[in-house]
Structures are given as structure tokens and as C-alpha cells.
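A short worksheet on the structure shown next.
Missing here: one protein chain of the complex. Every other protein chain is in place.
Here is chain A:
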């Protein structure tokens, strides 16, 4: 009898263990708290990972692991010949998530799409200011209010965007986080209950994971969305363990308290790579780190002077000592993983002798300049101060006296934008949507002078090419235009292009199917945990 009891007990333990094991859970050690769960008002990748990429979908989506765009909630789209009308045919049968605070009664339709955009555009909508101090950073930053003339409902499953001017990256823009599709039905319920702010705290989307609960600064829980239009995910539970300190994230990963960690400290990489239980994935980041001269101020208004200064800097040495080899020297303003990258462009060679001669030829002697070093660490520049010091030493060799300055980050960003700014600025960029326009126009276009164009560079031949590419919908033609633009960029040298860095993701060997995203998102759809 005793034996039988023991057997029964053993069986029940076995069964319950079996039950526990079949529910697969992934714990991701993330680096910070999301600002909210409505992605549109925010700009931080941390927020997008927790909201738009887990919970929502968009009309068009980035292919997993690529910057190419594929159909999402829109099955297909037509663009009119003049490039002013985009008609989206919505995917039928897509359900919004059922949660303990909302049960959808209908499937996704044109009303949801219109609501999602109009709340960011229509100042008279109660949703335009639905929480105190809310503002639509990306929507405005991408000039959407000027670009979009109207959004019309053709029928329940068809939506037409009418533009004021052609915009080639339009589809890529609509794959960005601010364009996530919200449920109008849910919004209406919240509006009726006078509880608008809940939209930002208890999200409802159509995406792979359903929001369960958020404990501020600690943990976010999701479960697989059983109604997901691509089919339910293998992971039953997804947990974001918010761990701000990189050293602690590493300890948690090694102790098995999480299976994936983000942003390891460069100093920890070697130890992580030598751990047999851990795989460290690496990918070229979609970024560029650069030194922007002020092309409006003498002698930096002379392209030959800028070129000479570029030739004086040993970028290979910077790559080794600042990036510790995790990246590659940049020659173009866009990274090599981006379409239309012009590999034929020749980089300015490292040649201090020639640089010195060139400067003398241009009558530049005893030049004193400032190099601005960012006070923060960024993927495209892990240590700006060190980088500036190396440049300072290199420039001294050609007789240029460089002084390193720095400001608090917000101040740095603001002051470096000023058109009469003194000195050359270290900065960089990580792509938002995989379109070259997002680099070339945002960082080097005439409209961006005084803003994100830190070189204050407005050069007509370059500007004409990128403007033409912006309104051309044929990708081959655009590629050609952007390639030409890169040649002109190199000739004119408004920047010293320094590096494209590598991004690392350490994870335990049990994680399968994780793909590193070129745009820097952390997505857990299609990920499984090996038993």
C-alpha cells in the first residue's frame, strides 16, 4: 500500500512538473522602463520594444531581421501614378486582443486605422491631448501633419491616404512605431467611461503578445495572443525583467534568471563569450558615428580643408581603441547593411603628410579648433571623450590645435544644432525605418540645417539628388540617385565619417529563433525556448 501511495505521489509530481515545463516562458533582461504603452507619443527604443513590437501591428511591417517592408495589417496597397494617393487594402479577419479589461466585438477595420492616425493629427480630437503633456513626437518629427492631406475610408476594408506631395519612404514610414494600429472600439469605450489615459496603461493591439500586467520599474508580463493573425506564438509567457545596470543584467543571465539580455558592457563581452551556456549574437548596427564640421564657418567652409582634416585622423586606431574592434570604419554616411550603399566610394586615406601639405596649400596655418565630445554613451559611439582625445593627438601631428569641449546631453544636442556653432561635433545616428532618406535627408538635407544637420551643410547638387529620390517611387532609380549623392558627400566632406558599430545580444543556448534586428528593435515573435 505504501509503495502504491509513493508511486501515485511520484506520478502526480511528474505530471505537475510536466505541466509546468510545457508552458514556455522567456525572460528578457531589458535596460529600462517603458514610458508608456501607446508607442506614438514616445521616441525611445525601450518603449517600442515593450509596446509597439510586442503588442501592436502596423499597416506595413519590417521583415523580421531586415529593413525591407512587407504587408502587415494591410494585405496590399496601390500607389497612384502621381505618388499622391496610397490605397491600403486591409487584411480581413484580424482580431484585437481579448484582455480582462476589454473584449472586442468586431474585427479590425478602416475605422481603427483612421483613428490611429487622426488622433495624432486632428487637434480637435479628444485623443489629441488625452493625457497631460502628451505630444506626438515622431508624427510631427516626420512632418506627417504637413505631408498628409487626408485619410479617407473607402469602405470597411479600404483606407486611402492622400498626400500633399509625393513621399517615397511613405510605406517604410508607416512601418514605424508611431503608426501602430489601435482599436477604435476600445478607445470609444474608454472615452465613454471618461478614462482616456487608460489607453496608455492597458494596451490593446493585434500583435503577437497580449499585455497582462506592468509593475513600474520592475516587470512587464505578456502572454501569447491566441487570436494572432499569423498564428499563436510558441512562447506562452514573455516577461521583461527591467534591469538598468549592465553588470547586474550579466549576472542575471549567467544565473539563469533571464534568457536574453540587452546592451552588455563591452568589458563583459569576453567573459560572456567564453561561457559555454551562453551564445553572444552580433550584428552590424544600422548606425553611423561621425564628426560634423560647421560648413558655414571659415575655414571649415572650404571642402579641401575638411578633406585634409579627415586625412589627418587615423580611423583604424579609433576603431581599435574606442570600439575595441566591434565595428568597421565608415566611409559613407549610411551603413553598408542599408540598400543603395555605394561601395565604390573611396574613403579619404590616412595620410598626415598629405593632409599637412593640403592645409598649407589652402593657406591654413596655426589652426585652432574645438572638438565636441558627447557626454553620453551611444551605440554609434561608446566613448566620445576617448575618441576626441585620439583625434586631438592626430590633429596635433598636422599642426592643428584641437580643444575638447563637452556639455550636458540636452544642452549638447541643442547647442550643436546652432548654425553659428563653433567647432566640430561628434555625434551619430541610428536608422528609424531602413530608408536612406532617413539618413541623408534628416542629417544632411537643407531643411535640417539648424536642426539635425549638424554640419549645417546645404549643398545644391546633393540636395537636388535626395529631393528627387524622395519623390521617386522606383527603387532602382532611387538607389542610383542615392549612390550619386554619396559620391558628392565624399567629395564635399561635410563630416568625417568614423564608424558603424556592432551590436551584441548575449543569450542562453536554450533560446532559438531570435533574430537580431537591424533597426535595433528587440522582437520576440518566432522565438522558442528549447526544453
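In this section, a contact is a pair of C-beta atoms (placed from the backbone, for glycine too) under 8 Å apart; a residue touches a chain by one contact, two chains touch by 3 or more; residues count from 1.
Note that in this section contacts and distances are computed from a predicted model.
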Among "Succinate--CoA ligase [ADP-forming] subunit beta", "Translational regulator CsrA", "Dipeptide transport system permease protein DppB" or "Cation:proton antiporter", the UniProt name of the subunit that does not appear here: "Dipeptide transport system permease protein DppB"
Sole contact to the chain not displayed, among A:65, A:83 or A:141: A:141
Residue, one of A:417, A:479 or A:528, that touches the chain absent here: A:417
Given A:102, A:263, A:341 or A:407, the one touching the chain that is not displayed: A:407
Full-complex contact with the absent chain, from A:40, A:113, A:355 or A:427: A:427
Touching residue (missing chain; options A:112, A:254, A:394 or A:517): A:254
Interface residues of chain A (partner: the chain not displayed): 25, 27, 32-33, 35-36, 41, 43, 131-135, 137, 140-141, 197, 200, 213, 215-219, 221, 239, 241-245, 247-248, 251-252, 254-255, 257, 407-411, 413-414, 417, 427-429, 442, 448, 450-452
